[in-house]
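Complex shown without one protein chain; remaining protein chains in place.
Chain lettering (A and B) follows the sequence in which the chains are written, and residue indices restart at 1 in each chain.
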Amino acid sequence: MKKISDTARISRSAKIGENVVVGHNVTIGDGCVIEEGVTISDNCIVYPNCEIGSNSFIGPFATIGEPTFPYYEKRDEFVFPTTRIGKKALVRSYSLIYSDVIIGDDFQCGHRVSIRERAQIGNNVRIGTVSDIQGYCSIGDYTRIHSNVHIGQKSSVAAFVWIFPYVVLTNDPTPPSDELYGVTVKSFSVIATGSILLPGITVNLDGFVGAHSLVKKDVPAETVVSGVPASEICNVRKLKNRKTGETCYPWRFYFDRGMPWEGLGYEVWEKAQASDKQGL
Amino acid sequence: MKKISDTARISRSAKIGENVVVGHNVTIGDGCVIEEGVTISDNCIVYPNCEIGSNSFIGPFATIGEPTFPYYEKRDEFVFPTTRIGKKALVRSYSLIYSDVIIGDDFQCGHRVSIRERAQIGNNVRIGTVSDIQGYCSIGDYTRIHSNVHIGQKSSVAAFVWIFPYVVLTNDPTPPSDELYGVTVKSFSVIATGSILLPGITVNLDGFVGAHSLVKKDVPAETVVSGVPASEICNVRKLKNRKTGETCYPWRFYFDRGMPWEGLGYEVWEKAQASDKQGL
Partner (left out) sequence: MKKISDTARISRSAKIGENVVVGHNVTIGDGCVIEEGVTISDNCIVYPNCEIGSNSFIGPFATIGEPTFPYYEKRDEFVFPTTRIGKKALVRSYSLIYSDVIIGDDFQCGHRVSIRERAQIGNNVRIGTVSDIQGYCSIGDYTRIHSNVHIGQKSSVAAFVWIFPYVVLTNDPTPPSDELYGVTVKSFSVIATGSILLPGITVNLDGFVGAHSLVKKDVPAETVVSGVPASEICNVRKLKNRKTGETCYPWRFYFDRGMPWEGLGYEVWEKAQASDKQGL
C-alpha cells in the first residue's frame, strides 16, 4: 500500500517501494530508488538518481540530490551522480543535500541543514539546524554536530566527535588561495561553542577545545586548550562535573546516551569490539 | 468574506474566522483555530491544534506546529499539543515554529527563524532572521533578539532585553552531558554581537556585555563586561554617545522606539505602572 498524493510528480523510471508515502507537490526525478516505508513530505524535491533507504523520513520543503555547478553551465548534459541516504534517516524540513553525497544509516539532521557534494557521512550521525557541511569532507559514525556549525572542505572529522554551535573548521591559510588544508578532528574530541580552527590543525584523541577559542596549533591528545589564540590549559581529566566534583572526561567513560555503549559502559563495549575483531 | 485558495487543504475540523486569507498550496490541520483577519501565505504548513490570533500574518513557506521527536517514533499515535500565536503576529517567510510553543501578542520575527517546543514567549517580542530558539526556555515582553542568535534550552531571558547577532546562550558545562544549566538574562540588559555566555551565568539588571566576549562569570547589575574571558570594565553610565558625549545607559532612560514608554519617557511610564499596580 502506497500513499501517493495526486499533486506529486514522480518519474516513471523511479522505483517506489512498499508503504511509501509521497506528499503534495513533491517531485521525484528519474532513476530514484525510494525504499519501503519511506515518507517524502509535502513540497520536497528529489533530483534524479537519489537512493533513500527504508523507513526514512524526509521533512517538508527538503531538497535531495541538488545539482552541482556544472549543471548551470550545461543543463541538458548534466548527469546526476548517485546520492545515497541510508536507512531510517530523519531529514528535517528545509534541509538540502547535494548530489554525490553518501550518508550512512540512522542519520538525523535538524532544519535548514546544507550538505554539499562529496561529503561522506557515516552511520548514526546527527547534524543540527542551519549547519553547513561544505562537501569534500568526511564525518565518522556517531559524530554529533550541533546547530550552525560550518565544516569547510577537506575537513576530516572522525567518529564519536562532538562539535557545538557556531564552530568553524577553516581550510585556507592565505585566503584567497587555491591551497586548502583541511582540519582533522580525531575521535572522542569535543569542540565547544564558537571556536574557530585554523587550516590544517589536528585535534587529537580525546582533545577538548574550550568555547570561543581560536585554535592555531595542534591539540594534543587528552588536552584542554582555550583562548584567543588557544593555549594548553590542562589534561581533560582535570575538568570536573560542576555538581559532583567528579572527573567527566574523556567523556566516553562518563556519557553514553545514544552511543553504542549505552547501558554497557565504554570499557565493556570496547572490549567486546576488540574481541569481535579478533574473532574475525 | 474569506479568500481561500482552491489549492489549499484545510481540515474540516479547523475553524477559520472572518476575513481570513489562505494562499496557494497551504495545509491547515485538524483542530486549528485561525482567528479573524489572519493571512496564511502560499505554501505554509499549519499542523494540527494551532491557534493563530486575529490579524496575524504568516509569510510564505512557514511552518507552524512542527511535531516533536515522538512523532517520528509513532506517527499514528502522536497527539499534537496546542501551539498558540497571539494577535497581530508577523511571522516572516520560511520560519518554523514547533508545536507546544506559546507566543504572546504583537510578535514579529524575521525569516528562517526556528522556535522549538516549550518556548514561552511574551508580548511584543522581536526575533531576527535565522535565529534559533532551542525551546524549553522563556523570553519576556518587549525583548529584542537580533539575527542569528542561538538561545539554548533552559535559558531564561527577561523582558526588555536586547541580544545582538551571533550571540549564543549555552547550557552544558561539561559537554556532552545531561546536566543543563541555562543562562539567565535579566531585564534591560544588552548583549552585544558575537558574545558567548557560558552555562548558568546570570546577567543582572541593566548589565552590558561587550561584543565578542566570552562570559564565564555573572555580570553585576549596571556593569559593562568585555573580553575573552570577559572582565568588568566600568559602570554602564560611563559609556557615552559617540557624537554628543552624553550618557546613554541604562538604555531604558535614553531610548524608547517601540517600547511601551515611547513618547513618555521611562520614568513617567514606570511611575504610571507602579500606581496602576497600587490601584490593583
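Some observations on this one:
The rule is simple: a contact is a pair of C-beta atoms (placed from the backbone, for glycine too) under 8 Å apart; a residue touches a chain by one contact, two chains touch by 3 or more.
Keep in mind it's a predicted model, so treat the numbers as computed, not measured.
Contact with the chain not shown here comes from a single listed residue; of A:I16, A:V38, A:C109 or A:V130, that residue is A:V130. Of the candidate positions B:S11, B:T129 or B:N204, contact with the hidden chain is made by B:T129. Interface note: of A:S114, A:S189 or A:S226, the residue touching the hidden chain in the full complex is A:S114. Listed for subunit A, the residues touching the missing chain in the whole complex are 9, 25, 27, 43, 45, 61, 63, 66, 72, 94, 96, 112, 114, 130, 132, 134, 148, 150, 166, 168, 170, 173-179, 181, 194, 196, 198, 200, 214, 228.
Although one chain is not drawn, its touching partners on subunit B can still be listed: residues 24-25, 42-43, 57, 60-61, 90, 93-94, 110-112, 129-130, 144, 147-148, 162, 164-166, 190, 192-194, 211-212, 227-228, 239-243, 248-249, 251, 254-255, 257.
The rule is simple: only the chains that are shown with their structure count from here on.
Work out the mean CA point of subunit A and of subunit B, and you get 28 Å between them.
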